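Removed: one protein chain of the complex. Kept in place: all other protein chains.
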Amino acid sequence: MREYLTQTAQLRQVPSEWGVYYRYTYGVAGERFFRELRDHGHLVASVCPKCGRRFLPPSLYCEDCFVEMTEYQPVPGVGTVQTFTVLHESLDESPLPEPLVVAFVQFEGVHGGLLGTLRGVRPDQVRIGLPVKLALRTGQPTPSAADIGWVPA
Amino acid sequence: MSGEVAIVGAGYTPLRAVSPGQSFREMVFEAAVRAYEDAGITPREIDSVIALGEDYREGTCITDEYVPDQLGAVQKPVQTVTGDGLQALATAWMLLNSGVADIVLLEGHSKASNMLHPAQIEAMALDPVFVRPHAWHPLFLGGLEMRRYLQDTGTTTAQAARVAAKNKRNALRNPLAAYPARVTPEQVLASRPIAEPLTELAVAPPADGAFVFIVANAAGQKRCTGRPVMVDGIGWSSDTCNIHTRDWSRAAYAEQAAARAYRMAGITRPAEEVDFAEVNDAYTYKELQHLEALGLAPRGQGAALADQGLFDPDGRLPVNVSGGCLGCGNLHDVSAFCSLYEVVLQVRGQAGERQLPRAKRGLVCSWRGVPTATGGVAILSGR
Amino acid sequence: MSTMNTELRGTSLREDDLRTGRALATEWIPKTVYRFDAGIAIGQFLAGLKAGRLLGRKCHACGRIVIPPRMFCELCFRRNDEWVELKSTGRVNTFSVSFVNTDASRRQTPQVPAVIDIDGTQPSMGILHVLGEVGDTLEAVLRNVQIGTPVEAVWKPAEQREGAITDILYFRPMGGR
Partner (left out) sequence: MNRVAVLGAGLTRFVRRALETGRELCWEAATAALQDADLTLADIDCVVLGSAPDAFDGVHMKGEYLLDGAGAKGKPYMRIFVGGGTGVFMVPVGWWHVASGAFRTCLVVAEEKMSSTQPHPQAAFNAIYDPFTERPLGVNLLWIFSLEMHRYMKTYGIPLETIAQVAVKNKRNAKDHPASQVAGDFTVDEIVNSEVMTYPVTRLMVSPVTDGAAALVLANEEFARRKGGKHVWVEGVGWNLDTSYWTNRDLAYPQYVENAARMAYKMAGITDPRKEIHVAEPYDPFAYKELHHLEGLLLADKGQAPRRLEEGFWDRDTLTGIPASPSGGLLGVGNPIAAAGLMKAIEIYYQLSGKAGARQIRRSAQRGLAQAWGDLMQVGTVMIMGVER
């Protein structure tokens, strides 16, 4: 018997799969955000009692002051594209049937922002600074981040 | 805080896109044999072992289990850093200055080719509530960040593409590199778009391979015969993990890590005090963004300096003469070890045909990849 | 503070809260699928199983004969030296009687995992496998097997073997029941 593999026919791979899936709770701040989104169709930010900034997405705590945020405020209806990408590949690494515009949107007076798919505009027409508004997918049994999208304002 | 810590031994396996002839254990064994040979010691001399590992990439839950045997480290103090190579080096530095070890072994390997769905794996790092449900390919983050970086600095996509052309060409002189090539910036721009402005050739492809280092304090160095490469400074830092509140165009983690490493190394004018740098270039623009964060180029001037040839192998501050991630292959957290290995060779004068004439002091800058904002900076020099 | 804080945070949910939507949650099915390179030692080991042979490796420095095989001796830290064909017999080092499946669901008839010290290893050392022909109830298994019981491998028919650890169906008490 040889001590090294010398032929490609000797190469072996063994498959393995973990066989689990996951269920993630939305958490204290996520509960509030997604219930507001589902019940009232608007975005809310949490307010830091120390630094006064409004955080989007809302959070249980201020990541800088490290204090609890319990106050929530609605976010303005129109935001602007801070950056965007035209995505061509799916999570399975195959070409998407139609390229997607993924946009990160910020709102005046709000720290942070949100990601969503931007529709209703040709990819080559999208610019940083474009005003957009929320286009919410509805009718899902559970509200989800995937419901959040944008259209030009 | 000034303990004398040096790399006294280094071992590798050549990096390749696939590595079907060896198990990861056999790969690591090969690198370890080289590292021990280089350091002139046996496993008996090792006081402590630090491995790199992230379970989802390894496909094994608790990868720490499978660390000791192929290193000859059975029944030794062994631990796994779920971070990058410089965080492992920093951990070694701390152990060597705490009195619990004089000689520490570092190990990192990549078997990225064994993941059947790497994008699906990397997507598992996204916030499961606010981000992941969109089910986007995780490179969308690179695209978003690149667009904002280009906008804020006035860098063009063509300038960014030159980084890939340079690094892949540098890799032609590195026998370890998995992806050496002659490509033009135009080819990079014209390659398949993935997350615009990122195209296929602007993204470092994954590779398999292993590195092992032996690191020692002053007492430990006396027991080793390997030529020491001193760790003059090391820093690591994390910006927020919250992609929503991050500054998209700056690499804040690298600024913070560099400040710490420079302070430790007594560096005040990095662009003049560092001879060469190995800087994370998982995507083309990251090299430029990192160079600016490190103070090796003024903010927004990375591309302009690159255009002048400053970062070419024959420039004043060669960057990624190894080929970087774009030329060697992306080993994720282990890429920092690939960079470290290049610095060891260069300052020892062992880099063969790519040896730089002036390589007394080198810098490594690492980044853990999307969606993280974590990275490190190390300054190393010959004695 | 004179004693630890006893007003701890942390909000407990019942499974029902999540099922009924009183608490919100989202599901994700990951594609955690891998194909692992078996490499030199395990590649040969698996090829041996396909041929109905159990292979170990011997280190000439320490004299150990190990299974599962590796191309290095982890104690001497050297490349080890030769392949050794082992008999597919051994002794039960320890065993368990398992009434739970991989996903923690209940099973009616038990699995009997065991560490089996393989004859011919040096010093005696084992592999993980399962026992068969030992009964369908806890009481029956405990009657039929003890720690130390000699066992032998029951192989799949040669034409069904695929070069996997499951080419050995199970080990059974020596000589059958």
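Think of it as A, B and C in the order they're written, each chain with its own count starting at 1.
In this text, contacts are C-beta pairs under 8 Å (C-beta built on N, C-alpha and C of every residue); 3 or more make two chains touch, one makes a residue touch a chain.
The structure displayed is predicted, hence computed values, not measured ones.
Visitor: Please provide the labels of all shown chains that the missing chain touches.
Guide: Hidden chain, whole complex, touched shown chains: A, B, C.
Visitor: Have a look at B:Tyr12, B:Tyr36 or B:Trp93 and name the one touching the chain we're not showing.
Guide: Residue touching the chain left out of view: B:Trp93.
Visitor: So which of B:Val18, B:Ala252 or B:Ala304 would be touching the chain we can't see?
Guide: From the options B:Val18, B:Ala252 or B:Ala304, the contact with the absent chain belongs to B:Ala252.
Visitor: What is the set of chain C residues that contact the non-displayed chain in the whole complex?
Guide: So the residues of chain C touching the unseen chain are 1-15, 18, 23, 27-28, 30, 32, 34, 36, 38, 42, 45-46, 66, 68, 70, 74, 93-105, 110-111, 113-115, 125-130, 138, 141-142, 147, 164-166.
Visitor: By the contact definition given up top, give the residues of chain B that touch the hidden chain.
Guide: Touch set of chain B with respect to the missing chain: 1, 3, 49, 53-57, 59-62, 64-69, 73-83, 87, 90-91, 93-100, 121-125, 127-129, 235-242, 252, 256-257, 260, 368, 371-372, 374.
Visitor: Mind listing the chain A residues that contact the chain we can't see here?
Guide: Residues 14, 16, 18-31, 60-61, 63-66, 68 of chain A touch the chain absent from view.
Definition applied: only the chains that are shown with their structure count from here on.
Visitor: What chain pair shows the greatest number of contacts?
Guide: Here the largest contact count links A-B.
Visitor: What whole-number Å value describes the gap between the mean CA coordinates of chain A and chain C?
Guide: So the centre of chain A lies 41 Å away from the centre of chain C.
Visitor: Can you check how far apart chain B and chain C are, centre to centre, with Cα atoms defining each centre and the answer in Å?
Guide: 37
Visitor: For chain C, write out the residues touching at least two other chains, lowest number first.
Guide: 26, 28, 30-40, 42-43, 71 - these are the residues of chain C that touch more than one other chain.
Visitor: Could you pull out the residues of chain A that touch at least 2 other chains?
Guide: Residue numbers touching two or more other chains: 5, 11, 13, 16, 18, 22, 24, 26, 30, 92, 144-145.
Visitor: State the interface residues of chain C toward chain A in the complex, per the touch definition above.
Guide: Interface residues on chain C, with respect to chain A: 11, 13, 18, 21, 23-40, 42-44, 46-47, 71, 79, 83, 102-103, 163-164.
Visitor: Residue numbers of chain B touching chain C in their complex, please.
Guide: 19-27, 29, 32, 36, 42-43, 56, 59, 68-70, 72, 74, 111, 113-117, 120-121, 124, 128-129, 132-133
Visitor: Using the touch rule from the top, collect the residues of chain A that touch chain C in their complex.
Guide: Contacts found on chain A: 1, 3-5, 10-26, 28, 30-31, 34-35, 92, 141-145.
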